[in-house]
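Missing here: one protein chain of the complex. Every other protein chain is in place.
And now, subunit A:
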Amino acid sequence: MAQLLDPRTTPGPMTVLNTAITMLGSGELQGHLWASLQRVLQGLAIGVSLGVVGALVAGLARWGENLIDANMEILHAVPNFAFLPVLIAWFGIGEEPKVALITLSVWIAIHINTYSAIRNVDASLVEAARTFGVGRRELITAVILPGALPGFLVGLRLALTAAWLALIFAETINAPTGLGRMMSDAREYFRIDVIFVLLGVYALLGLASLAVARFLESWLLSWRRSFDGA
């Protein structure tokens, strides 16, 4: 087995584990992880807010559809990471362009799914609500938003994946901290073991995000009795 893989390019599991323990022991990994996590959380918070509000405006008003949805479609058509040079030109090379790139990816994923979910809310339910005197505000909070929730949660799943992906790209710009910084350092010094540790960290973060999305789905969609596998 050891002969099949060159330990210089593919370190053994024990080597990787020892590296991980060392990185954790020095607090180096936690520090960089926290920096990355903050960027992702900020991008998620701003992106989800913009996505939901924008999808509501586009979903409820004709002018909103023309103003927002058309532009989101264009943004969706361009690979997000191609915006990086523009974001750097606008926001410099600090935290802002990194958070902005994550925000953009999240916003698009949330918008596309939430907007289409709003437009797919059962028209007969909306009609029934109106005949029972439901006003605009209650229509949004009691009919349209909960009706669009399943679609929003699909968007959130995609947004979580997109956020971590955007983070890796964002941290290639002059990042003094973060998992991306550790990754480029490791590449520079040919620390394949560190790269494997970081791949493991990315995998765990992805799984954790998925667990959050699953938890939200089972909690928020408890009214739904849907097919959950035979």
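The rule is short, and it goes like this: a contact is a pair of C-beta atoms (placed from the backbone, for glycine too) under 8 Å apart; a residue touches a chain by one contact, two chains touch by 3 or more; residues count from 1.
We take it that contacts and distances are computed from a predicted model.
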item	value
Among "Na+/H+ antiporter subunit C", "Sulfonate ABC transporter ATP-binding protein", "Arsenosugar biosynthesis-associated peroxidase-like protein" or "histidine kinase", UniProt-listed name of the chain not shown	"Sulfonate ABC transporter ATP-binding protein"
Selected residue (touches chain absent from view) among A:F132, A:Y189 or A:W219	A:F132
Sole contact to the chain not displayed, among A:G31, A:G64, A:G147 or A:G206	A:G147
Touching residues (missing chain, whole complex) on subunit A	124-125, 127-135, 138, 142-143, 146-147, 149, 222-225
